[in-house]
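Note that one protein chain is taken out, while the other chains of the complex remain in position.
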Amino acid sequence: MTAIIALSLFGISNLFLGFWFPRKTIQMVTLLFLVVSMALTVSDWNHELLWFGNMFRTTNTSINFSLIIQLAAFFVVAFSKAFGQDDEHTHPAEYYAIMLFSVVGAILMVSFDHMIVLFVGLEILSVAMYVLTGSDKRNLRSNEAAIKYFLMGSFTTGILLFGITLVYGATHSFYISNIGTILTNTAPESMPSFLFIGVLLIIVGLLFKVSAAPFHFWTPDVYEGAPTIFTMFMSTIVKTASFAALFHLVSGIFGSLYTVWVLPVYFISMLTLVVGNISAVYQQSVKRMLAFSSISHAGYLLLTVSSKQISTTSSILYYSLSYTLATVVAFAVLILVSEYQSARVEKPENFSSFEGLAKNNPGLALCFTISMLSLAGIPLTAGFWGKFFIFSDTFSRNIIYPVILAILMSAVGIYYYFKGIIAVYLKAGEIEKIEVPVLFKMALWACTLGTIILGVYPSLVKSVF
Amino acid sequence: MQSIPEIIRTIPLTNYIMLSSALFCIGILGVLTRRNAIIVFMAIELMLNAVNLLLAAFSSYYSDPSGQIFVFFIMAVAAAEVAVGLAIIVMIYRNIQSIDIGVLNKLKN
Amino acid sequence: MSLLFILFFPLVIGAILLVAKPKQAFAISLIASIIELVATAFVLKDAAAAENGLVFTKPWIEEAGISFSLWVDGVNGILIGLCALMVPFIVATTANSDKANNAQYQGLMLAMQTALMGAFLAKDAFLFYFFFEASLLPIYFLAAIYGGENKNAITFKFFVYTLFGSLFLLIGLIYVYLVTPGSHSSDIETLYQTAIMLPERIQGNLFLAFFIAFAIKMPIFPFHTWQPDTYTVAPTQATMLLSGIMLKMGTYGLIRLVLPMFPLGMITWGNTAIILSVIGIIYGSIIAIQQKDAKRLLAYSSFAHVGLMSAGILSQSTEGIQGALYQMLSHGINIVGLFFIIEIIERRTKSREIAQLGGITQYSYVLTVAFVILSLGSVALPLTNGFIGEFLLLKSVFDHDMILGIVAGITIILGAVYTLRLIQKTMFGNFSRITKDFEDVSSAEKWVLIPLCVLVIVGGVYPTWILNFTEPGVQALVSLLK
């Protein structure tokens, strides 16, 4: 809990530091702040406590989610090189501050015990993301992404709020625990029907955030338009936080109402798998491919909530972690390559600009390959166990067909992830040695190694989750 | 002297819900039909206000202040959203001299 | 610990090669693979002496009951032996070629060895699966980076297809795993006990899931279309790894997992599976008859051979399983040798087109003799290693079903047809434009060919040693089936 206070303060102080210090220093300071906040987060381990008028609850699960989020933020900061097109007119301190604030929002989303906290957390995160998405002010693509994200995001906020209101109307409470007890103790017949509408609307609101089909339309466009570093931020932190919130709600309060939401979620998860994976196949742009891939991963995660028995959090946590590690690496390499190619080719983010990367940049190529393998769920990488745990978990709850579909779709997944690997290793291309800053390189290898270590010895973190 | 909740309870709860829902749906329709970014945004605000109205109604109906507190939160957040939203719209206007959302479809497929 | 050593030693050396890229990659990798062979020999000796084989267990994913456990018994011992035995040869075949001191190439081969070893050694079903899939990575990169014409599309198809197949295995394994009592376990022996209790319908479905995975890996008709292309396009060493060792993962999987776990599933689908295998034998042999590319011809012959192994295994008899194990060993030796000979020819003539070759025996007597001996092993002439396995396999299929046995037996005729054609068109006849001035085999090449030929003969004359080694393990397995 202290972490969110600290992070807020850090964010504010960051704004001031921007007056005096150069970008490098601020980056280091921000990293330090994140390390401190992670330490603070860990200090709550095994203390299940309620804060802020019982609106905020720290449990080990929420701490784990917060840690994954902060870790992701840490890497995003480490991978940040420049914001926007010209470095001079941007103010890195502000971006770092916004990132820190949005991490606060994300942590609120994973630890809420009251609807207001959920809403506020979501909005802190979203509003920050609208800003970051549009931060490349002169780039029309960035503008378009921002307005799309903003309009659809606020629209969904309206939906979510309407849902929350209806649930409040039926249960007279915003407290998760209260709502849970009330819903459990009331016979379904005596519940007002608008309650069900409310429940569905809340779920829809969160499904939008995790970009489940058919609420995924914004994802590819926004991911593509936003500056890559913020795409990285969105695809890891926003996704993890939103899914944690969804999982918390579904398992916590709506568990007794599963008849209402389970079928829609069941079908939505399958639809998401199909749409995400199939659409990714044809993409020429790595960034857009990763966007669809993130949709498909939402599909896998949704498998865990598509049954009346709720999955254990550990497989979700493991999946989120492995997904986060692999995704940040993929985007990081994309940043480097597209930056290098931006002056040389028309579409620097396409697969074609990766061609021949391995020749002069074996390290980058390896990192990228491992991240692709992890996303594809090939053994030796964390992604394999992530999928494995999800599948076995889902299977154990007797969800058969979606798992079979998911497995078929992961075969499709191999197809598009391998397009990246093929481009890197097997196609001829001219890419000179790309200069990589030390910090960047360290972060890259840290994530890659993490992916492999988790792939070989998953118990390392699985036992904690 | 009737207390406010009692007055409010004279009208069945369903009517409040119906009214708010109607407002909410009008908002949605606005979003769907308009192409001007500002008007779309105003429609979204209308949706939020429908929510606010409903929250206030529930709150008063049950004599539970938390609903109204929520309304304040929504207002505050909406204000922040407006700030950001308008900034985005202004930015776009500067770039393309238009705020027609139909024009912005370069990112697709 | 010794099991751990033989599992990870190649990987460690391979990783060093990949990272450090030393100049003497060939020497390092050859020595490493020989050390591995020696170590494996000691392990196998211990395993033969031990009552119930060797077992090594360490918790891996304790929460899920998945352990890092390895074992050696009669069944997998032979495959471990095969893997350890063939890799030095495969490494040695790169001698004096442009790939000899390519550290990446050598490193990937050694990494592949660990993956193969792991799949054979695993006592935990998920560990098996882990290596089963992981083995695709090094072989994919070997084939895709160093492959021939149109490599990208072909190797990619291979990768996606086989991985797709193994996903079925994953579903099946997870299902069986979840049936195990308590907090679940994926120990293979535990799975035996639980899977066998499943009702017939479910066993049938699981059988299908497992069988499809292994059928794609081996491959069995009609899941084979990735194979000829991949064998042809991959660099020879990768093809050797694929056909010499990796396809045995599929047959091994059948023996180790499918037979003891789904006896009722066998009742429903066993016959279909055997018939598909037998179709594959004939189908592959017939196609091989008209192939123009020597490597492709061998690919189809390998397809035919593996069909017989699969049919023998599925007949569920001791003879069938022992024969299959023996045949895996023999086939590994023979096919590696044959692919090497094609590689030798290709290095000198830059061609694998059978029609363009001929008359090589006038320039290289040794090559001809080696080719003939290895081919005889491949067509299962008595006193060569191929005969022992094929005899037992055909007998088991014949005992299972007379007609199928006879149909499968046609392979000894068709096998002779395509193999002799290959020999005649390459070695005999008049020399052609490109075989003119064919350079005799170098001593490095002899060092590979001659031991392989000796193995062919020794394996045919003295199979008892190996059959005795596999006997207890197979007996234990077969007793589970009853």
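Which chain is which? They are A, B and C, in the order written, and residues in each are numbered from 1.
Quick note on the criterion: a contact is a pair of C-beta atoms (placed from the backbone, for glycine too) under 8 Å apart; a residue touches a chain by one contact, two chains touch by 3 or more.
The rule is simple: contacts and distances are computed from a predicted model.
Trainee: Out of "Na+/H+ antiporter subunit D", "Malonate decarboxylase acyl carrier protein", "Cobalt ECF transporter T component CbiQ" or "NADH:ubiquinone reductase (H(+)-translocating)", what name does the UniProt record list for the absent chain?
Mentor: The UniProt record for the chain left out of view names it "NADH:ubiquinone reductase (H(+)-translocating)".
Trainee: For the chain that does not appear here, which of the shown chains does it touch in the whole complex?
Mentor: Per the contact definition above, the missing chain touches A, B, C.
Trainee: Check the options A:21, A:51, A:415 or A:457 and report the residue that touches the missing chain.
Mentor: Spelled out, the listed residue whose C-beta touches the missing chain is A:415.
Trainee: Among C:283, C:339, C:371 or C:438, which one touches the chain that has been omitted from the display?
Mentor: Looking across C:283, C:339, C:371 or C:438, the contact with the absent chain belongs to C:283.
Trainee: In the complete assembly, which of A:51, A:217, A:440 or A:457 touches the absent chain?
Mentor: Selected residue, touching the omitted chain: A:217.
Trainee: One chain is left out of this view; which of A:55, A:170 or A:201 touches it in the full complex?
Mentor: Once the missing chain is taken into account, the touching residue is A:201.
Trainee: Contacts of chain B with the missing chain: which residues?
Mentor: 28, 31-32, 35, 101-102, 104-109
Trainee: For chain C, enumerate the residues touching the unshown chain of the complex.
Mentor: So the residues of chain C touching the missing chain come out as 157, 160-161, 222, 224-226, 228, 283, 286-291, 317-319, 322-323, 359, 361-362, 365, 369, 376, 381-383, 388, 391-392, 394-395, 398-399, 405-406, 409-410, 412-413, 416-417, 420-421, 424, 427-430, 461-464, 467-468, 471, 475.
Trainee: On chain A, what residues meet the omitted chain?
Mentor: 147-148, 151-152, 155-156, 159, 193, 196-197, 200-201, 204, 208, 214-215, 217-218, 220-221, 260-261, 263-264, 275, 278-283, 412, 415
By definition in this document, only the chains that are shown with their structure count from here on.
Trainee: How far is the middle of chain A from the middle of chain C, if each middle is the mean of its Cα atoms, in Å?
Mentor: 42
Trainee: On a C-alpha centroid basis, what's the spacing between chain A and chain B, in Å?
Mentor: Centre-to-centre distance between chain A and chain B: 27 Å.
Trainee: Taking the mean of the C-alpha atoms as each chain's centre, how many Å separate chain B from chain C?
Mentor: 67
Trainee: Mind pulling the chain B residues that touch 2 or more other chains?
Mentor: none
Trainee: On chain C, where are the residues touching two or more other chains?
Mentor: Touching at least two other chains: none.
Trainee: Can you name the residues of chain A that touch chain C in the complex?
Mentor: These residues of chain A touch chain C: 314, 373, 378-380, 384-385, 388-389, 391-392, 395-396, 403-404, 407-408, 410-411, 414-415, 418, 422, 425-427, 457-459, 462-463.
Trainee: Which residues, counting only chain B, touch chain A once they are in their complex?
Mentor: Touching chain A: residues 13, 17, 20, 24, 27, 31, 37, 40-41, 44, 47-48, 50-51, 54-55, 58, 62, 64, 66-67, 69-70, 73-74, 77, 80-81, 84-85, 87-89, 91-92, 95-96, 101, 104-108 of chain B.
Trainee: Report the residues of chain C in contact with chain A in the complex, numbered from low to high.
Mentor: Residues 59-64, 126, 129-131, 133-134, 136-137, 141, 144-145, 151-152, 156, 159-160, 163-164, 167-168, 170-171, 174-175, 177-178.
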